[in-house]
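First comes the structure, then the notes that go with it.
One protein chain omitted, others in place.
As written, the chains take the letters A, B and C, and residue 1 is the first residue of each chain.
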Amino acid sequence: MKSNTLTRDAAPVSLPPEKTVLDMLYYMKLTRELESRIERKLYRQGKIVGGVYVGRGQEAIAVGSCIDTRPDDIVCPSHRDMGAYLIRGMSLRTILAQYMARKTGATRGKDGNMHMGDLSKGLIAFVSMLGDNVPVATGIGLSFKMRGQDRAALCFFGDGATSRGDWHEGINMASVFKVPVVFICNNNQYAYSTPLERQMAVENVADRAEAYGMPGEIVDGNDILAVWDAATRAIRRARSGGGPTLIECKTFRMTGHSAHDDAGYVPPELFEFWEERDPISRFERFLTQRGFIDKSGIGELQHRINHEIDEAIQIAEKDPFPEPEDCLKDVYFESPTEQ
Amino acid sequence: MKSNTLTRDAAPVSLPPEKTVLDMLYYMKLTRELESRIERKLYRQGKIVGGVYVGRGQEAIAVGSCIDTRPDDIVCPSHRDMGAYLIRGMSLRTILAQYMARKTGATRGKDGNMHMGDLSKGLIAFVSMLGDNVPVATGIGLSFKMRGQDRAALCFFGDGATSRGDWHEGINMASVFKVPVVFICNNNQYAYSTPLERQMAVENVADRAEAYGMPGEIVDGNDILAVWDAATRAIRRARSGGGPTLIECKTFRMTGHSAHDDAGYVPPELFEFWEERDPISRFERFLTQRGFIDKSGIGELQHRINHEIDEAIQIAEKDPFPEPEDCLKDVYFESPTEQ
Amino acid sequence: MSLTTYVEAIRQGIWEEMEKDDRVFVLGEDVGIYGGAFKVTAGMLERFGEWRVIDTPISESGIVGAAIGAALMGMRPVAEMQFADFISCAFDQITNFAAKCRYRWGAGVPIVVRGPSGGGVHGGPFHSQNPEMYFVHTPGLKVVCPSTAYDAKGLIKSAIRDPDPVIYFEHKFLYRRVKEDLPSDDFVVPIGKAAIRRNGSDISVITYGAMVYIALDAAKELEKEGIDLEVLDLRSLLPFDKEAVLESVKKTNKVILLHEDTQIGGFAGELAAIISEEAFEYLDGPIRRITAPNTPVPYSPPLEEFFLPKISDVVRVARELYAY
Partner (left out) sequence: MSLTTYVEAIRQGIWEEMEKDDRVFVLGEDVGIYGGAFKVTAGMLERFGEWRVIDTPISESGIVGAAIGAALMGMRPVAEMQFADFISCAFDQITNFAAKCRYRWGAGVPIVVRGPSGGGVHGGPFHSQNPEMYFVHTPGLKVVCPSTAYDAKGLIKSAIRDPDPVIYFEHKFLYRRVKEDLPSDDFVVPIGKAAIRRNGSDISVITYGAMVYIALDAAKELEKEGIDLEVLDLRSLLPFDKEAVLESVKKTNKVILLHEDTQIGGFAGELAAIISEEAFEYLDGPIRRITAPNTPVPYSPPLEEFFLPKISDVVRVARELYAY
């Protein structure tokens, strides 16, 4: 991996407006705190139903790429992109209720954890089959292009998902049709226990872009400004008819694959190496240096976040479970008023 | 397409032995004549059952790449690689009986046309689903590697098949496992009615190899010596543990997609352009110039080929159809003596 | 009066929906300039342009995935599988993405995936399959198998207008062999409703697709012996017309379940279960199945002939059942 993409800590030529910069910090910290509560508190308390996969250490990717999306854009998150849901306006209560399998969750208890979707917020629900969301994103972009809309779609996936046939078919079609889609790879260098070199014989996921005639860009996924910079350029390109882009965000999974995996197969040095590059502390350092915020401001922000989450947990914990008979509902369109 | 790969008409640095050179001519002409009889005579006489797909104009690819394979190598042909069956020793009668749906055909009437396989000849039967043979070839190579055998596998497919997810999964795994497989693309620039630019946004299929960390090579598929040269190098590389290679053979489909397609969608100039580059007449020109054979020798060869095919047709036409009840046979292993 | 073939009826149905609703578009391999391997989309590129008649790479899973994405954005994609056999390559997108979106998060996926299925043309194991049960077994999908030109047109229109994913299997043997005079108005055939093709009192033959004609021909022959078959054409398999099935059985008290698809796990099993569960008291004889044997579809004429259910099979079984 090109080490310069790792040490790079400067801001891009152009900085986002101050409000955006502070929102970035808020959403990264909110993501971190929310997932920590889910994984380290609620899960251990037995309040989470099913498995838990978090994106600790990868927060800059979803936040940096989604922060400037428009309400009419579409986001297809993968399983470590909590920031996307938060930025697109899914409430903490809806998310927590989802993880606790309540009727008020994003899927009303039909599906679990990060399998959340809401068309009104431009969020497409992830299916477990990795890579399946890639051709779907291509079709979303196709519909924009057919209708001459200047909307863009963002599609997230991990390094491992790029080995799926659907990834290939979707990326290839996206490039042939020149659709306005930005494909964003969370390259955290492992697929479950499988390191990158057992998944592909190339150094970078972005190296694959050329094979599709698609521009590929490598960014330091732990540098939110670098992610933001690449994503906004790619989104602009998409809107203006320039076609799709593949952005590879180099990062690291700072946890096991899921809450029950101790990641014993990961050399400890790797965790240390990446701990030093934590996207949140790096950004806090940058913001304080630049005077966007100071230590106490960061403390207040954390305080506010804790409070928001406390409140949401209290509500969600009291939310009802679905009725058993709801199992039979919504397999097909029901109310005769659709269309 | 790099035009030099088209005008190139010189022999490679090293020429194959004279016997091989003459075999090349024989097998190309045999392929041409056999497929012409099938498509233009037997099919029109209503003697062929089902569809007919021929490789007219592409004969150099299968012949040039298979001519130097060893008996213990494995070949996975696609649907325009008749030369592979002939070189691997499938008899004209077996092939003709297959196309006429006889019990003596390669699949005993169970399957049609080029869906022929025979493990004793190292031939894996093609399934219609394009690209499915790619991961299978990877597994064949994997078995060679696991057992430390210096065998090689050749896997054929068209340009269109490279858009399939299975192609991606198979090529990627082949490269990750460094298996001894040579992947050979018949790039005839069309997939049925769909030209290359509607299939992929890159100029060459070989451009895709890099994305897998696999060497990719472009050759003039209508120059049998160029094909032979590239294939023998790739096979040598495979045997010696160097891993897989992707060879793109630029060629053209000098017919419709199948016997019932008039290819009205192909600009006539293209046919003219490629007619001048016919692999057989080019090779005959080269051989006569070099004194390997003269006009009358070529005439005798054609005569011999016609005779062989006449004989085979006479036998195959008299061959019996399968018994209706054979329909129920061989769904599962039957004789208790296998294993 | 002019007769319209089954294949032309499908083309007309799609065409008319595209004229009426600009959300409707077709995509697939060779559907554009070539008009589709069986010409179902012939002329559409010229009429509707390359953004509503989209030639795709050979990527069945990508085609269906793209259709799903467009449908989620409010479009009405009609995806063609060049042969229904190749739907196997899109199995995951159809059964996991399309079929489960509404159930999981309330998002409808109004796609149509259509293609030529069935045997009788010596297509061999990969150009003759009847893949319907793989999808009938997947709640969230709808599956239709028209047998007449009228139904072919009426059902493709219903499928395109349906808010849920519909898998539409057209029987290639019927493409040019069945024709009829079609009404000129904008008619539809509702998904989930069967049609009685022949009223009869002795035995119900419950079937669909090309086998409808086998049943009708057998009925003609049996008529002479005074055996009166009722022929029920299901038309839709998911959902299927349970009421019509039970009504027919309660009337005739004897049943033959006929389909071209493989026996094991075929739709006849589902029908047998419903009938023996809900019309047990009305049965005056065993439920008899006539289906293809449990093998792939063979290619050589004598083998395929053996494989496909025949008029003589229906006649033989009907006689046995009549005498029971």
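The rule is short, and it goes like this: a residue touches a chain if its C-beta (ideal position, glycine included) is under 8 Å from a C-beta of that chain, and two chains touch if they have at least 3 such contacts.
As the structure is a prediction and not an experimental result, all values here were calculated from the model.
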| item | value |
| --- | --- |
| Missing chain: touched chains present in the view | A, B, C |
| Sole residue of B:Y53, B:F144 or B:Y190 that reaches the chain not shown, by the stated touch rule | B:F144 |
| Residue, one of C:S201, C:N294 or C:S312, that touches the chain absent here | C:N294 |
| Contacting the left-out chain in the complete assembly, out of A:E35, A:D81, A:D111 or A:E248 | A:D111 |
| Omitted-chain contact residue, chosen from C:V40, C:L257 or C:V314 | C:L257 |
| Residue of B:N172, B:Q189 or B:T255 touching the missing chain in the full complex | B:N172 |
| Residues of subunit A in contact with the chain not shown | 49-51, 101-103, 107, 109-112, 115, 127-131, 160-161, 163-166, 191-194, 198-200, 265, 321-328, 331 |
| Missing-chain contacts mapped onto subunit B | 74, 106-107, 110-111, 115-119, 124-125, 127-129, 132, 134-146, 165-166, 169-170, 172-173, 176-177, 330-333, 338-339 |
| Residue numbers in subunit C that touch the chain omitted from display | 85, 88-89, 91-92, 95-96, 99-100, 103-104, 125-126, 133-134, 136-140, 238, 257, 262, 264-273, 275-278, 280, 283, 285-289, 294-296, 298 |
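Note that in this section only the chains that are shown with their structure count from here on.
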| item | value |
| --- | --- |
| Centroid comparison with subunit C (C-alpha atoms), farthest chain | A |
| Distance from the mean Cα position of subunit B to that of subunit A, given in whole angstrom | 45 |
| Chain centre separation in whole Å, for subunit C relative to subunit B (CA means) | 37 |
| Chain centre separation (subunit A, subunit C; CA means) in Å | 41 |
| Multi-partner residues of subunit C (each touching 2 or more other chains) | 56-57, 59, 61-62 |
| Multi-chain contact residues (two or more partners), subunit A | 165-166, 169, 172, 176 |
